[in-house]
Structure formats: C-alpha cells, structure tokens
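Only a single protein chain was left out; the remaining protein chains are all shown in position.
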Amino acid sequence: MLIYSDGKKWLRRAEPDKTFQSHKGIVDFREVIGRNFGDSTKSSLGFDFWIFKPTLEDYIRHSKRTTQIMYPKDIGLILVKSGIGPGSVVVEAGTGSAALTTALAHFVKPTGHVFTYEIRSEFIRVAEENLRRARVLEFVTIHNKDAKQGFNEKNVDAVYLDVGDPWELAPQAAAALRGGSMLTSFSPTYNQVEKMAAALDSEGFIDLETVECFERRILVREGKSRPASRMIAHTGFITFARKTLRKKPQQSET
Amino acid sequence: MLIYSDGKKWLRRAEPDKTFQSHKGIVDFREVIGRNFGDSTKSSLGFDFWIFKPTLEDYIRHSKRTTQIMYPKDIGLILVKSGIGPGSVVVEAGTGSAALTTALAHFVKPTGHVFTYEIRSEFIRVAEENLRRARVLEFVTIHNKDAKQGFNEKNVDAVYLDVGDPWELAPQAAAALRGGSMLTSFSPTYNQVEKMAAALDSEGFIDLETVECFERRILVREGKSRPASRMIAHTGFITFARKTLRKKPQQSET
Amino acid sequence: MLIYSDGKKWLRRAEPDKTFQSHKGIVDFREVIGRNFGDSTKSSLGFDFWIFKPTLEDYIRHSKRTTQIMYPKDIGLILVKSGIGPGSVVVEAGTGSAALTTALAHFVKPTGHVFTYEIRSEFIRVAEENLRRARVLEFVTIHNKDAKQGFNEKNVDAVYLDVGDPWELAPQAAAALRGGSMLTSFSPTYNQVEKMAAALDSEGFIDLETVECFERRILVREGKSRPASRMIAHTGFITFARKTLRKKPQQSET
Partner (left out) sequence: MLIYSDGKKWLRRAEPDKTFQSHKGIVDFREVIGRNFGDSTKSSLGFDFWIFKPTLEDYIRHSKRTTQIMYPKDIGLILVKSGIGPGSVVVEAGTGSAALTTALAHFVKPTGHVFTYEIRSEFIRVAEENLRRARVLEFVTIHNKDAKQGFNEKNVDAVYLDVGDPWELAPQAAAALRGGSMLTSFSPTYNQVEKMAAALDSEGFIDLETVECFERRILVREGKSRPASRMIAHTGFITFARKTLRKKPQQSET
C-alpha cells in the first residue's frame, strides 16, 4: 500500500493493529483497511493521507538499498529494447538491491522466470525482502554463485549484466542465450563500455548499441512552468548486443 | 523476422516463395526458413545476412507510420511508471500508428487488454497492420470513436492520452480509471502540459509529475569512444497523475 | 588572489598582516606575498596551498550573492552571440549580484562601459563590492532606477535584460539600442519566454532565437572515467533578438 500526503510517499503494509506515524500526524490503519485505492483518510493532525496501489516504480523507489539502484529511465529502456515480455525466461548477473530484478519479474510473470546471480550473500537477504514486498519473489530464483563459473540456465531469452567487470561474463552470457537473443549490460564508466564492446565482438555478438538516458523533471505551475533546477546527470551506459550462432572470429581464423 | 546486415535492419515475413532484395544482394527465403535465430546466410553478392527474432523495439521502429511515433525512451518510462503489468486492462486515446499501443499490448498480454480510441478512420487500418505484424492484435480493441464522448470501459488499470487536447479528456479519463490508478499524457508543447495540469487538478487527480527523457547514443570504438554527434532533442513531455476518489474541488465547494 | 588546496578554492586579498585559516591549517600571507602565481606554500598543518591569479569565472563563483547568479555556461554563450567586444557600450537591466555585469565589464574594458540598472538599492552595495573585487568597477555605472522609466543611454551596442518581466522593457530596450544591435533576455520560465517573444515581435525585433544550455562535468580517472552523477538541469532560457529600424507593425497598420 502506498501512502501519499502532500508530495511525500511511503510504502507500508496495512496491518489492522498498527499505525503510521509522520510529522503530519498519525494514521490509524483500521481507518484505512476496507477503503478503496484512491481514497483518503485524515491523520490525527487533520492532514489528508491518500491510499494507492503501488506501481512498479513505487516498489523500486521504496526498496531497501544495499547498492546504487537502477533508475526507471534505464529500466524502461531495457524493457523495450531487450526482447522480452510476459513468459520470457531471463538471466541476470548482479542482483544488488534487485531493482532491475523486480522490473524483469514484474513483466515476465506469471509464466516467465528470472534467474539472478549474486555473489555477496549479505545482499541476497535484502533482495529477497524487496522482491517479496513487490510481490514477485515467486517468479525469481536467486543463485548465490559467481557467474564466472557459468550460468546454470541455457536457451534463455535475455541476459542482463550489472557487474563491475561484465566483459568477464561475455562467454558465459553467450553460452546461456538462445540464438539471436539480446544481452544487456549496464556500466557507469566509459572504460567498462569499451572493454565490454571488445569482449562482445570476440564472442560473436553483433548489432552492438550503447546509449545513455537522461530524465529531467518539469515543474508545471500555471504561468510559471520551468524545468527543475537539478537532475541526475549520469547513472550508467547501457549496451545491447545480439547473440549470433557464429563461432568466435579469432578461433575460426586459427 | 528481423534481417540484419552491417548495421541495417529490415523486418520481413519469411515466405518460402519470396526473396529479399537489398543493395547488398538478394537473399532467398528458402535459405532462411529452418534456420535458427542468430544464424546467417549469404546474399547473392556474398554478404552475411543475419536472422533475428524481432524485439518490441524492432516492431515499433519498423512499423508503418501515419503519425509521429513514440520513442522507446518514452515508452519505457511509461511502462515503469504507469502501474501496469501482465493482465492489466488499459485504455488509450490517440492510437496513431499504434507504437504505444503495441508496447502496452505486448506487456499486458496474454490476459490483459488494450482498448484504444482513434477518430481518424484512415489511421486505423495502418494501426491494425502494425499490431498484427507485432503479433498483438488479438489483445487490442480499436474503437473508431471520439473519446470526448466518453470511454466505454470502466475501472481500468491505466489511461494513456496521446492527443492534441488531452485536457478535454480529463473528465472521461477520471470516469474510466479505477480509484488510485495512473493517467499518462504525452504532449510536445509546454502550453499543453500546463493546461493538462490544471485540468487534472480540477478533476481530483493528485501526485502530478511531468518529465522529459533524452537518449544519447555512444559510439564505442577501441581507443576512440565518444557520444554520437546528433540526437533527438525533444519528442514530448510526459505527465503522470493518480486518480483519487475525491469529488472535484470546485463542485464540493458549491 | 585565488587560493587552491586539494580541490577547494578561496578568493582572498593578500594582506601582509593577515592569515588565512581553513580546516587544513593556517596560511600566513607574509609567506605568500612576493611569490609568483602558480607557486605554493605550506600551511601550519603541512598542506600545500597554491596561489593563482583569479579568472573571470573565479570572480563570479566567489562573489557575494543576493540573488541567483548567472552561470559561466550562460554567460559564455551570451558573450559570443550578443555582438560585443572590447570597446562596446552596453546596458543591463537587473544588476542583481553583478555576475553578468562583471563578465560584460571584463570583456568591454578598458574603452567600453556597462550601464546597469537595479531598483533594489540593497543589492547595489553588494554588486559594487563584487565588481570592485573583480577589478572592473571603474568600467561600470550602476543606476538605482527603474528601467521601465527608460534607459538614459542611446545608441548602445547591446542590451541585456535579467528581470522578471522583460517584456515590459522591450520598448525601452528598442529605444536604447543602436540599429541592428542585439537584445539578450534571460528568464527561467517558458511563460516569460513566450511573452517576451511577442513583445519583441511587436517592437520590430527580428531573428529571435531562444536557447538553453547545459553543462556536465566529466570525472576523469585513469581507467574509470565517467560523467558526474549530478548536474544543474536548468538555469534559464536565453533569448536573442536583433533590433531593426522598422516601425512597430501594429502602429504602421493603423
């Protein structure tokens, strides 16, 4: 349940014996349960608190974070460009706080599945909690395994890499992907992107495309509309590449 | 089927008695049928032509256009922020060339549905063709009707407006939306955004957010990586707003 | 004198009987005086402090502020596009903290002059102090007068407006400008820009151009170079227009 009041939002589970406290007063959850989404209740201090069904973005923005999370602008572009949809089976390396994992699970469910790899076991507990809150945990399998040892899955519809050295996973990604399917890699630095492009090329991937995406808020006020003064200038570069059945060029020439 | 050769792509149906001709030679579809995605064939001039399964983006980029189509960067942001997923039932006004329609249908299928409204009947035939090519026509119903007369559907999970005067559809959108659900409106000018914000406010929508999104390609070449020289500077502003069950403020004060 | 240590900078006057104190120790100005620019001295805590001659940007960034100041990216564009150079005589309305005033004076000196108008007398004292620190006060005349009553100067080489309602000064700007010279107006909102364009058109200005300018820092580190994470998303829109000798169209048609 998403609670909204005057520009602020909180993600909370509505439990009858609990209350929600903010600087604008206390909301008694017994007042909330049974109301429809889009309805409001008054806090103890008389402020309106609105009740909404969380969107995918709400789940991601309000997730617990152990790492820098991926932004909606980047997740959205990845969803449109990586060749998946409901029913897809995909693999991800670098679960982190599970922001991308949540989005992937949300859009491949109910018949698809996300297999995600994370070596840092302390992150897995938080990732699971975030996935459970977003109601997609059942569509995700988290492997506590180093993807450099290879992905367990084969013939998957897409592979997503959000790790520091994605080029070391290019062969494993190629082995897991169905022919013609898309690999997506997310990296903050130019140097990573350049190394990744070389690795993808030598693994027989083609149609490489690297993009960066910016989002700017517009402050709309009657008679004085203007862009927001500050924005996120950089999150990361996203590289897309299609797996071919071609043998590696270097090997075929030997 | 997506055909790729040296940076160019074509979307074609593989029919056994046909050929595909380009300036790089002729490809005989009999050579192609039976091959796996990710495999390649030689054209009559000896060039490699690769065969891929089209992604959602491929379908949209290669659709027939009667109008300016929505870009992947904007569609992606809308998917993440508008509160939908597989199974959602949504309404769209302004089918146009069906780019957003295709994306919505792709991600709400197989149990969800898109009801889309288009007054210009000459656009509907092209929209249907694009939806059929993208294999989502069965998940879409096109109404040749002016949405100002109201949407037929009620309690929908999201409403999308891509029309020149979205503020005239704010009451109809409010009537169609389930409480707490998201309205999304796409407009190229500031003036439209400002009028829309006023209309949404008076219809009891809250949590308004307007954004613009930029995408820049990066040309990755070993030792000489740089951003592309040109980019799309503007497509449109996207406004999101949540429907409340609040009566219109103007009315409640009377 | 600009003092630099480990990424931080301070603008100070080197006075022999004073010291400069920071969290990295005390710098005795007697140690500094007599050194060349580009040289360094040790603070009491053993850190290097470097001495530089301030650039125009240093003066602007370290000025005292009573208002939002203009950014180097915007000032630079204005310098190149507004048709001025050493020797130009220009008029400005809205002195504010004198950031643009400083830049204009810096580049029209020693034979040019800036006449600037400011109605808020409490700002003028700070503006004077900033101009004196930047060593350009002698090239500036500050009028404590409302520019709506008209500019005292005629046949000037450029007019700059940085006020909330620039459209109310379009006739006064036209009266002050030499034929063919450039008017520059800086405004944060779209609505101001639209009103200004209409006013300029009716005053016989032509060749209107409105732009916005973004600056993004790049963090260059060997092997891990990337854009900075945050940036200024908006300062203002800049409108340029050339004054013609044409009578106002509205009047000529009566």
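Going by the order they are written in, the chains are A, B and C; count residues from 1 in each one.
What we mean here is this: a contact is a pair of C-beta atoms (placed from the backbone, for glycine too) under 8 Å apart; a residue touches a chain by one contact, two chains touch by 3 or more.
A quick note: this is a predicted structure, and the numbers were derived from the prediction, not measured.
**Student:** One chain is left out of this view; which of C:V32, C:A103 or C:A127 touches it in the full complex?
**Tutor:** C:A103
**Student:** Which is it among C:I75, C:A93 or C:V126 that touches the chain not included here?
**Tutor:** Residue touching the chain left out of view: C:I75.
**Student:** What chain B residues would touch the chain not displayed?
**Tutor:** Its contact residues with the unshown chain are 188-192, 212, 216-217, 223-235.
**Student:** Kindly note down the residues of chain C that lie in touch with the hidden chain.
**Tutor:** Touching the missing chain: residues 4, 7, 9, 36-40, 50-57, 60, 72-73, 75-83, 85-87, 103, 106-107, 109-110, 178-182, 190, 193-194, 197-198, 206-220, 222-223, 225, 227, 237, 239, 242-246.
The definition used in the following text is that only the chains that are shown with their structure count from here on.
**Student:** For chain A versus chain C, which are copies of one sequence, does the interface use mostly the same residue numbers on each side, meaning over half shared, or is it different?
**Tutor:** same
**Student:** Averaging only over C-alpha atoms, locate the centres of chain A and chain C and give their separation in whole Å.
**Tutor:** So the centre of chain A lies 43 Å away from the centre of chain C.
**Student:** Centroid from C-alpha atoms only, then distance chain A to chain B, rounded to Å. What do you get?
**Tutor:** Averaging C-alpha atoms per chain gives centres 21 Å apart.
**Student:** Considering chain A alone, which of its residues make contact with at least two other chains?
**Tutor:** 190, 212, 216-217, 223, 225, 227
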